[in-house]
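Worksheet: one structure, shown below.
Missing here: one protein chain of the complex. Every other protein chain is in place.
Letters A, B and C name the chains as they come in the text, with residue numbers starting at 1 for each one.
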Amino acid sequence: MTTPPHTANERSYADLGRLGVEPLWRYYRNLFPAEPHSLAVPFLWRYHELRPHLLHFAQALSLEEAERRVLMLVNPGMQDPPATVNSLYAGIQVVTPGETAQAHRHSAGAFRFVIEGEGAYTTVDGARLRMRPGDLLLTPGWSWHDHRHEGTGPMMWLDALDYPLVNALEAGFFETYDQRSQDIRAPRDLPASQYVHGRLVPAWDTERATASLVGNHTWEETRRAFDAIAHDAVGSDVDGIVLEYTDPWSGGPVMPTLSCRIQRLPPGFRGAARRRTPGTIHHVVSGRGTALVDGRTLDWRDKDVFAVPGWAWCELTNTSRTEDAFVFSYSNEPVLRALGLYRETLTERMG
Amino acid sequence: MTTPPHTANERSYADLGRLGVEPLWRYYRNLFPAEPHSLAVPFLWRYHELRPHLLHFAQALSLEEAERRVLMLVNPGMQDPPATVNSLYAGIQVVTPGETAQAHRHSAGAFRFVIEGEGAYTTVDGARLRMRPGDLLLTPGWSWHDHRHEGTGPMMWLDALDYPLVNALEAGFFETYDQRSQDIRAPRDLPASQYVHGRLVPAWDTERATASLVGNHTWEETRRAFDAIAHDAVGSDVDGIVLEYTDPWSGGPVMPTLSCRIQRLPPGFRGAARRRTPGTIHHVVSGRGTALVDGRTLDWRDKDVFAVPGWAWCELTNTSRTEDAFVFSYSNEPVLRALGLYRETLTERMG
Amino acid sequence: MTTPPHTANERSYADLGRLGVEPLWRYYRNLFPAEPHSLAVPFLWRYHELRPHLLHFAQALSLEEAERRVLMLVNPGMQDPPATVNSLYAGIQVVTPGETAQAHRHSAGAFRFVIEGEGAYTTVDGARLRMRPGDLLLTPGWSWHDHRHEGTGPMMWLDALDYPLVNALEAGFFETYDQRSQDIRAPRDLPASQYVHGRLVPAWDTERATASLVGNHTWEETRRAFDAIAHDAVGSDVDGIVLEYTDPWSGGPVMPTLSCRIQRLPPGFRGAARRRTPGTIHHVVSGRGTALVDGRTLDWRDKDVFAVPGWAWCELTNTSRTEDAFVFSYSNEPVLRALGLYRETLTERMG
Partner (left out) sequence: MTTPPHTANERSYADLGRLGVEPLWRYYRNLFPAEPHSLAVPFLWRYHELRPHLLHFAQALSLEEAERRVLMLVNPGMQDPPATVNSLYAGIQVVTPGETAQAHRHSAGAFRFVIEGEGAYTTVDGARLRMRPGDLLLTPGWSWHDHRHEGTGPMMWLDALDYPLVNALEAGFFETYDQRSQDIRAPRDLPASQYVHGRLVPAWDTERATASLVGNHTWEETRRAFDAIAHDAVGSDVDGIVLEYTDPWSGGPVMPTLSCRIQRLPPGFRGAARRRTPGTIHHVVSGRGTALVDGRTLDWRDKDVFAVPGWAWCELTNTSRTEDAFVFSYSNEPVLRALGLYRETLTERMG
């Protein structure tokens, strides 16, 4: 049994809850930290450890049961709701020959970055897009998409979504298509070919969308972009030769919520340290190296995924003396820029 | 004691946690709802119930102890972290004669809407702004601000911040000024006078900012804007005569994260129902009426505050047959529009 | 009879004309001057000299004959085609009681600035706008407009058009309305009242246009904007307290081709010299002073009009020691800015 409050002060505090109010002064320091401390922690997911589990579930669990057969890469600091870094999610999806992942759409924006396998395709709003390792396939928010595998081995890809942001904003919508897969309206990725050059765009097609029209940014094209850049090009002190995938109509990021980049770290590259407000998810296309994140070293190699929390210092190194490393990454940088919340700090490399 | 897992399947599930992964299929429906269900609930804070507590704490708690003496209007569905609707916070602050609220700044954007009292001012980046009932005073993100009361009775105002959004994005920064209050650099709100007309702007001052330069949108000016609109003007079926406070340089919202509006509901006005993804906080300047929110009726009158959750149906009525009602409101509409996540649905009024 | 050309060189030159080609080297210096030399000259039109002629034609020439009864202010350096400064035209129109100027529209953008008289109105796309001295009334390109005078004395106003630019771009279209005047669809200038405040805009009306929706920027409002600016405000070294009329939706100029400004020169103001690529037409609302333009002095007073050619040095002085001078002006600055051709140079005032 609680003692009744005796003073006016005690009575006032006791009343507040009933009225739906709280004294700010008891929350103040928590609500206004001097700088961000992300709940996310630096973390590395090793592909060779995940792959056996993906193959196991490819056998043990049907797509009818799972709708999407994905292992979510949940940051140990962000389990409820599950996220990989702030605003963003990464998972690895596996599809086996003959399978079709149910057509659906959601207000969350998504893309896939293919890790291994051949013979699958994604259908986005009726256009059938081939999937090959290194390809980046976009499904902007509210576009219908299903996946179909007509090849022979398992297909695996990185699945990226902004649902943590969309859900945090309480703006998530979802619909299931009324068939398992969409009818094919366009047998090819028309925008990907018509906009293949990027600097030369179709002048007959003037309809603008809020996200890039290009369905597939193939690895073949990405490779070509790197090949065109002189091998002695300097690029960024922090990121090496880093390219942004862009929307050909606006010259800006591929979606209003997501920035996608691919970088080449030359042999022996050691990047300057930087911290910036967006957290970033990296996927190693090839090569090996380290990420020194707030004093913790992540040793990455081909196909691994690693998370760099927002406002954490990060320094990337290619530990090979002979091979380039190629690293794909994504962040919510366009969101923080649009809202005036983007900040970054660079530091001089020491020693 | 737990039994060790026997099957490959059980072993796989058991391993996942250790590797930082989770099976998406067990989270699927929670992460992708068919439409948003805000954690916020429709809620009304009655000013006459809060006022005695504000007066109590004005006596019982010094500003040195409290830094800001504010009762937070915490939505019963959003207590941890505390918010009023999604992304947004409202509180009521009280300052007594002779007090100074410590100068500080934060990356969260803020504004005040004055409820009662005379004689206080807010200093924003060195410019001293008078506060009078009905005035809207902006402190965009990262602007220094302190409050000082030189009048006689208590001053109370609505305090609005976007810290729930900024914190959800892990982009919160905060600094305390090295004096209690800023030195006065400008004795008047220069932008407020130079931009008083809005349609006629100073051509000698071409520096653009990410938020409006106008410090104080006085009630005198707001009143004048309403007076200029013919009394038989129709306005919006949903909102009546509703005006957006704008940034004179861009014609857009006053901050990239916040839209502020003021509406006049004519006597007997009954608005059509609408739902939209942004949640909205309303503050009644004068008048009385109801808000029918997802089937629940909130009876509001002068100086009350009420919360309409995102994607809730809402229908506003002025229950007076003789008096206009004036309602101030704010939402994160600019955020949802910038990210392609704004949606609204209107319905025909029945009967 | 001409002698046949004898050398290969002579034969080549002789052939060129027939083939539609010319040797660039014979035109080079003319086509590429080191800096602009406007065809326009500094020029002053004295209202008291023009007024008797306007009154004469108001009697001698019917509006049926004239369609518009306007004296064009033709710069002595720009007679064919006639223009006042580069890209722009000014004229003075007179309408007598009972007259209606035929409804028409043109792709050229236009506005009126009222000089004297009461009782007339302009109908723009069906909305009836009152005209009073000092009012700025917009008729953006391709909007229907007719003028009607229901008062007692003559009405005179400055007529401004960008037809020299539109014609130079060969983009002029024109249509006559099928009645003498438009039916009145809106008895008031709705946008002018709904957007009266400029910083508080109707949120229910979201249709954007390429030019400002506001029909009439009344002198009453202009006066109010000046009154709000502290009398000791400094403004621009060159232009004094200079305000730009803006489009409330964009915060930019009222039309894509025209920038309109109004400036207050305090008693004794002597502006710094500046030259800039746009030519500018000035109309004196009240006061007296001088413009020193490329070494030539123009003495202006109430209601005069004067032209400052592009890239001419100009220095404005208010020669009164007691009265403010108010000067309205317009230029094609938005055009030159949009095309990357705007330049200006300031100089220090000497002595």
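We adopt the following convention: a contact is a pair of C-beta atoms (placed from the backbone, for glycine too) under 8 Å apart; a residue touches a chain by one contact, two chains touch by 3 or more.
Everything numeric in this text was worked out from a predicted model, so none of it was measured.
Though it is not drawn, the left-out chain touches A, C in the full complex.
Of the listed residues A:I262, A:V285, A:A307 or A:L341, the one in contact with the hidden chain in the full complex is A:I262. Contact between chain C and the unshown chain involves residues 8-9, 12, 15-16, 19-25, 27-28, 31-39, 43, 45, 49-50, 53, 56-57, 60-61, 65-76, 79, 81-82, 86-87, 91, 106-108, 141, 163, 165-175, 210-211, 255-257, 277, 279, 309-311, 332, 335-336, 338-341, 343.
Touching the omitted chain from chain A are residues 188, 190, 193-204, 214, 217, 221-222, 224-225, 228-230, 233, 235-236, 239, 241-252, 261-262.
The rule is short, and it goes like this: only the chains that are shown with their structure count from here on.
Counting steps between touching chains, the shortest path from chain A to chain C takes 2. Homomeric contact chain A/chain B is classed as same-residue, with over half of its interface positions used by both copies. Core chain by CA centroid proximity to the global CA centroid: B. The distance from the centre of chain A to the centre of chain C, each centre being the mean of the chain's C-alpha atoms, comes to 53 Å. Note on chain placement: the centre of chain B and the centre of chain C lie 43 Å apart, centres being C-alpha means.
Averaging C-alpha coordinates per chain places the centre of chain A 31 Å away from that of chain B. Residue numbers of chain A whose C-beta contacts span two or more other chains: none are found.
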